[in-house]
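Omission of a single protein chain aside, the complex is shown with its protein chains in their original locations.
Naming follows writing order (A and B), and every chain is counted from residue 1.
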Amino acid sequence: MVVKVSLNLVDLLREYAVKSYIMKPNRLVIEIEAGKLREVFTKLTEVLGKEAFYLATIEGTDLPEKNLIRVDYFINVFKHNAYLVLRTYLPRENPVIPSVTDLIPGALAGELETYDLLGVLFNGNNHLRRSFFVSEDISSKGIYPLRKDSGV
Amino acid sequence: MVEATHMIEIPITVEIPVGPQHPALHEPLLLKLYADGERVIKVDVITGYNHRGVEKLAEKNSFYRDIFIVGRVCGICNAVHANCYVRALEYMLGIDPPPRAKYLRVLAMELERMHSHMLILAVTAELAGYETLFMYLMKDREYVMKAKEILTGQRVLADYMMVGGVRRDVDETKISRILDMVKRVEERVKYYHKAFQEDITINRRLRDAGRIKHAEVLAHSLVGPVARGSGVKTDVRAQDKYDAYGEIPFNVITEDYGDSYARAMVRFGELYESINMVKHILTHLPQGNPVPDEKKLPRRFPVDESYATVEAPRGELTYYVSSSGSDKPYRVKIRTPSLNNIVNSAFAYVDQMIADVPVILGSFDPCISCMERAIITNLKEGTRYQVPLKALGGVRK
Partner (left out) sequence: MEKVKIIRYSPWLVHFNTGACNGCDIEVLASITPHYDPERFGVRLAPSVRHGDVLVVTGAVTKKAAERLKRLYEQMPEPKFVVAVGACALSGGVFHGSYPVVGGADKVVKVDVYVPGCPPRPEAILDGIIKLLKKLDGGESEPKPS
């Protein structure tokens, strides 16, 4: 049953969880400190095993009223029919978070995208560059399109 | 380090909706392969083209207008895009559509899976050098296009999904016509399946090309038939059981070997499953009115967020939608299966022969047409020339 597994995951990540709640329809959100991201992924791999899950989506959102940028990692724990969301908040003036591409190569696409569109710096990812997705005329002005004040 | 003798650039357009607000939903990527003689030694996926996207555009339009915009992210899989987005909205509003609408939604999405798989299998045949099979498959795919038209009113862009249900109903005549179309397709699919299994060219070109292991699939977040071709048993329809998938029997198809042939076989298996699902739906359709009264739908959405997933023909497609209380979304994040399957799959080409590259690329099901061209640069002589993508297959020998 989905609920039981969700509880196990909360238990599992208890030492990292700042907060936890459900995102509709039934996704378990666990808020963690950005700096602990790699430890959490390592713990998940250790306990669930590499064959139990994959990183499905990395999503960043600009929250200018809170002076934060939020980065969510959506993890499909398909073996247990559950979806886990690791939620982190970064300061808007300096949105830096460790890259996880050495642990999970599949994070590459999402990190590249979130860097180019929102300006989040994934420390340790050497492939980050502007204009991977965004057009030159915009990136050359230093604009991150998905920021609320980007003007595009 | 071995030095490259040739560089091959393949421009491909995939349905990744990123960038600033504007459309041209297709993100042209460039697959840059460095080859030493006939063997690929290094791969870069780079972009050097203009990009724009739907996500910013979605923030500037109402929740409902966005249904028609996201449907145009990808013409080939527009029904799943609209469905996933609409369900994200329904989760936020706490709306549960009537059973008949759920069945009809699955009908639209499975017909779409059929046309999409037949298209990429036709393209695969073409890239492997079997042009006649391409033409035959495309001809029989027309039955599915007709069925889609009968159901949704349009061959390609269905514009069928709406918050609370679907936008039009079916009657007995339509049901029997769609059933007729699908039965004809079933016979033909069996024939093509056999052709793929028995044809010497297809076997020689597809087998062992681009072999991916089970662990590599998960590590690189590959999804859909690409994942299932390597034995990874993941399918969002079975996991989330959205719409009517919890009630309609079907199997998740996997193959173990993980090469381009396995991925093609997964698609054939899924074709049979879709055909059976369509037949089941048409003979078990619940009664009721599947079309919602749009005037009763709220203009403003409450402050909330949701994450919906759908099994698109190419794999898991995800929509994250959040509302800050207005009539327009605060954030819409679309992660298409091709973002993962194309950007993260560069490793699959390393140590492969140039001749196998078109077939491997085709097996990942990008929005590629066989009319695509590759630009080959001879690094030693500095010469450049263009060839049709499938001509790379002739580079061997």
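Keep in mind that, in the parts below, a contact is a pair of C-beta atoms (placed from the backbone, for glycine too) under 8 Å apart; a residue touches a chain by one contact, two chains touch by 3 or more.
Here the structure is a predicted model, which is why all the values come from computation and not from measurement.
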> Just one of B:Cys74, B:Leu93, B:Ala262 or B:Ile360 touches the chain that is missing; which is it?
Replying inline: B:Cys74
> Which one, B:Leu119, B:Val189 or B:Val236, makes contact with the chain that was left out?
Replying inline: B:Leu119
>> For the chain not shown, which residue from B:Glu142, B:Asp180, B:Asp208 or B:Asp327 touches it across the whole complex?
In response: B:Glu142
>> Using the touch definition from the top, which of B:Val156, B:Ala215, B:Val303 or B:Val350 touches the missing chain?
In response: B:Val156
> Residues of chain B in contact with the chain that isn't shown?
Replying inline: 13, 15, 21-26, 28, 49-50, 52, 57, 68-69, 72-76, 78, 119, 135, 138-139, 141-142, 145, 155-157, 367, 369, 371, 386, 388
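Just so we're on the same page, only the chains that are shown with their structure count from here on.
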>> With centres defined as the mean C-alpha position, give me the chain A-chain B separation in Å.
In response: 24
> Can you name the residues of chain B that touch chain A in the complex?
Replying inline: 16, 18-21, 27, 46-47, 50-53, 55-56, 91-92, 214-215, 217-223, 234, 239, 304-309, 316, 318, 320, 322, 330-331, 333, 335, 339-340, 343-344, 347
> What part of chain A is in contact with chain B in the complex they form?
Replying inline: 23-25, 27, 50-51, 53-57, 59, 61, 72, 74, 76, 78, 81, 83, 85, 104-110, 112-113, 116-117, 131-136, 138, 145-146, 150, 152
